[in-house]
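Below: the structure, in structure tokens.
The other protein chains are all here in position, but one chain of the complex has been omitted.
Chain nomenclature is as follows: A and B, assigned in order of appearance, with residue numbering initiated at 1 for each chain independently.
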Amino acid sequence: MHDDLEMQKVGGEEFIAFRVGDQEFCVEITSTREIRGWSQATKLPHSPDYIIGVINLRGTILPIMDLSARLGMGLSEPCERHVIIVVHVRDKTLGLLVDSVSDILDVGPDHLRPVPEVNPSMSSEMFHRVIVMDKRIICEISLEAITPEMELQAA
Amino acid sequence: MLKKILTVDDSRTMREMLRHTLSGAGFEVVTAEDGADGIEKLRESQPDVVITDINMPVMDGFEFIENVRKSEEYNRVPILVLTTESAPEKKQRAQSAGATGWIVKPFDPEKLTRAVNRVMP
Partner (left out) sequence: MSLDDIKETFFAECADQMAELETGLHEIQSSGPDIETVNAVFRAVHSIKGGAGAFGFNALVSFAHVFENALDVIRNDLNQVNEDRMDLLLRSVDVLSDVIEAERTGSEPDDTSGLANELETAFGLAEAAEESDGGEDALADFAPVMIDLADLGVADTPAGRRFHISFAPHASLYLKGHDPLRFFRELADLGTLSVTCDTADIPKLSELSPDESYLKWQLDLETESAREDIEAVFDWVDGECALSIEETGAPAVDDGASLDAFLLSLDEPGGDSGIPEIDDFGQDPETEPASAANPVADLIGSLEAADIGAPAAPAETEAETGNSDDGSEDSGARAGKKEIKKASQTIRVESEKVDRLINLMGELVINQAMLAERIGQAGFGNASPAALALVELQNLTREIQSGVMAIRAQPVKPVFMRMSRIIREVCSATGKKAMLELEGEHTEVDTTVIEGLIDPLTHMIRNAVDHGIEDPETRQAKGKPTHGTVKLSAYHSSGRIVIEIKDDGAGINRERVLSKAIEKGIVARDAKLSDDDIDNLIFAAGFSTAETITDVSGRGVGMDVVRQSIQALGGRVNISSEPGHGSLFSMSLPLTLAVLDGMIVKEAGQTLVLPVSAVLETATLKPGDVYTIGKNNRVVKMRNQLIPIIDVGRQLGFADKRTDFTKGTIMVVEGGKNGMGAFLVDSIEGQQQVVIKSLESNYKRVPSIAAATILGNGQIALILDCDHIVSHQASDPGEAVIQSMAG
């Protein structure tokens, strides 16, 4: 498997791959700010079930999104086992709650595919591209797509 | 030691332009923002030449020049008037107030330097 990756080191894009439930997903590394352990979030009233709440990230209020819930894979029960990937989308920062981080991938254009119309349990609009290598299929999550409600309201 | 010039003008922009031009020409520059401030700075810094605007709050250029000429110690310091007003009566007014010379804004940096050198002791 890794030979595959090594062959692609030149001119590829980098992604962080992580697990949610029994599947692997990834996001572009350029959107990622940091990875941290779980901490208790403060609930926000009247928020969608996939928004767990907010945590204190060195003085900034950081919303935490339950990625499993957002992808329609069921609500998580956040605990120490979880990992938070802090990402930047548009001009906001938020944290994605995932089970674990698996890899940093350097992927060449050959292994990047558009999203197939498979898997009806997940809205394919939330994915940008799919990485196919060996037996792994890793969907790249479109951060813009999973955060529409965070767009700036019209002034 | 560098020759020292005191510039008196209520416009920040003008003060900076003068400083830019004059220090580039090798002079030490002290600034004041109106006539009253000018009198104080004159005492403190004892410049070789003074350049002043006319229209300023608190104490205008004419009064400033008159006050300088009335003072004991510094009454002979060369004072150049730098102003956009070119009407002859204004020139007369400056002259009778005691101005040494007159330069019209916008100034050409070379002309300014030449004028300063003309009156620099």
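Odds and ends about this structure:
Note that in this section a residue touches a chain if its C-beta (ideal position, glycine included) is under 8 Å from a C-beta of that chain, and two chains touch if they have at least 3 such contacts.
Note that this is a predicted model, so its numbers are computed, not measured.
With the whole complex as reference, residues 10-14, 16-17, 19-20, 36, 53-60, 62-63, 69, 75-79, 84, 86-93, 95-96, 98-102, 104-107, 111, 114-115, 118-119, 121 of chain B touch the missing chain.
Annotation for chain A: contacts to the undisplayed chain at residues 40, 42-47, 54-56, 59-63, 92-94, 149-150, 153-155.
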